[in-house]
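Encoded as structure tokens, here's the structure I'll be asking about.
With one protein chain held back, the other chains of the complex are shown just where they sit.
Read from first to last, the chains carry the letters A and B; within each, the first residue is number 1.
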Amino acid sequence: MTTLHTLNRSPADTQLFKQLLSTIRVGDTLLLLEDAVYYCIKNNLNRTIQDIEVFALKDDVHARGIPFEGSDVKLASYEEYVRLTERTDKLINWY
Amino acid sequence: MTIELDEISNEDTAIESKFDLLIVLQQAPYSSASANEALDLALAAGTFEQKVALLFIEDGVYQLMSEQAPDALQQKSLEKMINALSFYGVSMLAVESHSLFERDLHPEKNIIQGVHFELLNTKSIQDLYDRSKTIIRF
Partner (left out) sequence: MLGSPYNSQAAYSALRYTQAAISLGHEVYRVFFYQDGVHTSTRLSAPPQDEFNIYEAWQSLQKEHSLDFVTCIAAAARRGVLNDTESKRHNLPAANLAEGFDLSGLGQLVEANSVSDRLVTFGA
């Protein structure tokens, strides 16, 4: 069973992120949206969450001016968010 | 009467069921409508015969404290709602053990008595998420 996790809070909300980390599994997918796209600045998520595909919502990234060269995170449109929801067996929204 | 701390393992019957809805309560009571509106949803889902589980985690565990007197803030009693949950068909009330202990709360002392809570560790919570079709957090 694969799960799509979405996260919308900035890295300042450590408690929420801790809960997400306790639940996410290898093979799951993570989509960052709204303030969670700020995780992309440090580009160190792959050290925390290994073997998980990470996406960030394009419009949220661009609006916030987040630098994106050489990032492991892939940009996604809202349509791609919907596609990710279809592709996985389950959805957990973290907010 | 003593309440035992159950360290729930994967094989425990408590989390063999599947749930239609898992409601996660992560906020403290009274400072917002979050706790009340989460419990309202729990009651509605139970009434509509859905298999519902509740998970109290982080500040949500404060909702379970036993000496609450919310009329001091002219607010409704959460304790009454929590006591009514199983009567209305909510199948499981789970609490994250770590959230309780890091807040210096103990099941025998400061938690509502007379209600059965499953004390869960991280692995069991992951199981609970696995077994729930939909998760809504408050």
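Convention: contacts are C-beta pairs under 8 Å (C-beta built on N, C-alpha and C of every residue); 3 or more make two chains touch, one makes a residue touch a chain.
All values reported here derive from a predicted model rather than from experimental measurement.
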Selected residue (touches chain absent from view) among B:25, B:45 or B:78: B:45
Footprint left on chain B by the chain that the document does not show: 20-21, 33-34, 37, 40-41, 44-45, 47-48, 50, 133-134, 136-138
Those residues of chain A which, in the complete complex, touch the missing chain: 8, 33-35, 57, 59, 77-79, 81-83, 85, 91, 93, 95
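We adopt the following convention: only the chains that are shown with their structure count from here on.
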Chain centre separation in whole Å, for chain B relative to chain A (CA means): 27
Chain B partner contacts - residues on chain A that touch it in the complex: 1, 15-16, 19, 22-23, 25, 90, 92-95
Complex contact set, residues of chain B against chain A: 26, 57-58, 122, 125-126, 129-130, 133, 135, 137
